[in-house]
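Structure below; questions to follow.
The block that comes next holds chain A.
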Amino acid sequence: MEDIIVRYISRIIVPFVQLYGLYVILHGHLSPGGGFSGGAIFAASMILYALSFNLSAGTKKLSHDVSSVLESGGALIFAGMGLLAVLLGTNFLGNRAAGFPLGIPGNLFSGGAIMVITFGVGIKVASTMITLFYSLIEGEGHSHD
Partner candidate 1 sequence: MSAAAHLPALTVVVPLFFAYLMPLLARWRKSWCAATTLAVLAFTFFSSLYLANRVMSSGPFVYHMGGWAPPWGIEFYVDYLAVFTALTISGIGLPVIVYGIKDLPHELKEGVLGWYYTLYLLLMASMLGMALTNDLFNLFVFVEICAIASCAIISIKESRECVEAAFKYLVLSAVGSGCLLLAIALIYMVTGHLNFTFLAATLPGVMAVYPKNILAALALLMVGLGVKAALFPLHVWLPDAHSSAPSPSSAVLSGLVIKIYAVAMIKLLYKVFPATFAGMAPVMAMLLWMSTLAIIIGSMFAIVQEDIKKMLAYSSIAQIGYVFLGVGLASHNALLGGILHIFNHAMMKAMLFLAAGAFIYATGVRKLSQLKGIGVTMPVPAGAFAIGAMAMVGIPVTNGFWSKWYLALGALDAGKPLFAAVVLVSSLLNGIYYLPIIVNAFFSKPEGAVAKPGRLPAVMTGTLVVLGAGCIIFGIFPSLVLGLVSRATRLLLGL
Partner candidate 2 sequence: MGCFVIAPFLPKVSEKLRRNVLVLMLCFMVLLAFYNLSGAELRDFTVLKSLAEIGLAPLSFTAHPYARMAVFGFLFVGAIALLYGLQVADPREQAVSLVAVASAVGIGFSANFVSLFFFWEVLTFSVAILILLKQTPHAINMGYRFMIFHVAGGLLLFLGILQHYAATGSFVVEKPAAGLIFFALAIGFKAAFLPLHVWVAWGYPTASFPTSVVLAGLTTKIGVYAVARILPPHPAIALMGASMAVFGICCALLQKDMRRLLSYHIISQVGYMVAGAGVAGYYGIDGSMLHVVNHMLYKALLFMSAGSVLLAAGTENLHDLGHHGEDRHVPPVWRGLPIAALGALIGALAISGVPPFNGYVSKYLLKKAMYGAGPAEKMLMFASVGTVVSFCKFCYFGFIKGRAHIKRDITFTMKAAIILASASCIVLGVYPYLVKNILPYHSKLTVYNPAGIITALQFLGMGLVAFFALNKVLERGIKPPAWMSMEYLFYGPIYRTVFRCCRIVSKLDRDLDHIYEMSGKSGSILVSFTQRFDGALNDAYEKSGGMARRLAERAEQFDSALDDAYGKSGELAKKLAGKAAEFDDALDNAYEKSGDVAKKLAGKAAELDGALDGMYEKSGSHSRSLWDRLRGRPTDWNIKNLNFDSFLMALMLGLFLFILIYYTRNI
């Protein structure tokens, strides 16, 4: 897509979308949203970027390899927090009992492990969607060669 309007608009919009995505991810324990929604928003920004410029520009920002590593990493954060709770001596995915600081309800840094987990989920979802987008687009490219 070589349209100059789209490029300009998306160049302006993308940072805001990403910021919003991060906000939704990080406030997962306080307001509606969370890892999944935020991750989807974040991924949408990257997809928008890649669509309005082109694929190579998109992969320059976030390469296929990096996104697939992040994909595993996000899930590992989730599972790792659960296992950490076990190591700290409570049940799997235990939170307060495992000694994570709960903070003051309503603050950003509250909810103990939940925030970290949400963050992991966000990374996972975003990178998964980006990876999927890349592989679908690349698949399309192959068949045309």
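Keep in mind how these were chosen: all candidates are chains of the complex that A comes from, given by their letters.
By our rule, a residue touches a chain if its C-beta (ideal position, glycine included) is under 8 Å from a C-beta of that chain, and two chains touch if they have at least 3 such contacts; residues count from 1.
Keep in mind the model is a prediction, meaning the values are calculated, not measured.
Note on chain A: across 1 or 2, the candidate touching it in the complex is 1; the others do not touch it there. Across the complex, candidate 1 is touched by residues 65, 68-69, 71-73, 75-76, 79-80, 82-83, 85-86, 89-95, 97 of chain A.
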